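With one protein chain removed, the remaining protein chains of the complex are shown where they sit.
Coming up: subunit A.
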Amino acid sequence: MLKLMKLEMRKIRIGNYIRASMLVNVVILGIICIISLTEGMEEEGLLFADYDNVFSVIDTLIRGTYIVFAAVLISQLVIDEFRNKSITVLFMYPISRKKLIAAKLLIIVLFTLAADIVGNLFVDVGFYVLNVFASVVSEPFTWFDAAHSLLTIVMSALATSFLSLIPLYFGMRNHSGAATIVSSLIAVVFVCQNVDGFSMYSIIAVPISLALLGAAVAYISIRNIEQVDVLK
């Protein structure tokens, strides 16, 4: 399985994705910096009142980004293979079709998971450093807070990585990359609003059920793959 995943990553040049995601993290950190440095000038309610709030905004931004990233991966790894018919080449190899597709989905899930966690940590640490100099948030940051935040990040990333498979369902219906991306944007709108630190995503049932839905989509796409015609 590891070998299959390596081969898949070679095909899509995963390095490009990693570079792009690093760039995106820097941009998000930039946005956070700009918000935190300009926000104090208005006298309305402070968005960045404490770490919890700041981290929640960061998590929301990162999540939205990587759901779309995952959709791009889905469209390149899965949808494009069907559309270019290169899947016929793949399915003529002496390897179980289930394994071939599972390798692709696993890359998507693991990439999203890792990128989500790394992105959060990077921007959070960046904000912490900024705070040392600019003191946006005045409350102290303890080890307990850090551990708590880390747990939240990991749980949220887990849910995100699975729910990011939902666009696969819409993409596969007509083998359309556009449908994949659009449905991921709709998913982003749904799970990434953040009103005063409150988002749909913070109702624990929402991320869990969406993650389960993503897992179900993955299961459906693999279940019958051995029996179907690949070409008409």
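Simple rule for what comes next: contacts are C-beta pairs under 8 Å (C-beta built on N, C-alpha and C of every residue); 3 or more make two chains touch, one makes a residue touch a chain; residues count from 1.
Here is the rule we use: contacts and distances are computed from a predicted model.
Trainee: When you check the chain that is not on display against UniProt, which of "ABC-2 type transport system ATP-binding protein", "Heme exporter protein C", "Anti-sigma factor antagonist" or "FtsX-like permease family protein" does it turn out to be?
Mentor: The UniProt record for the chain left out of view names it "ABC-2 type transport system ATP-binding protein".
Trainee: Just name the one of A:Ile58, A:Val72 or A:Leu90 that touches the chain not displayed here.
Mentor: If we include the chain that is not displayed, A:Leu90 is the one touching it.
Trainee: What residue numbers in subunit A mark contact with the hidden partner chain?
Mentor: 3, 7, 10-11, 84-86, 88-96, 226-232
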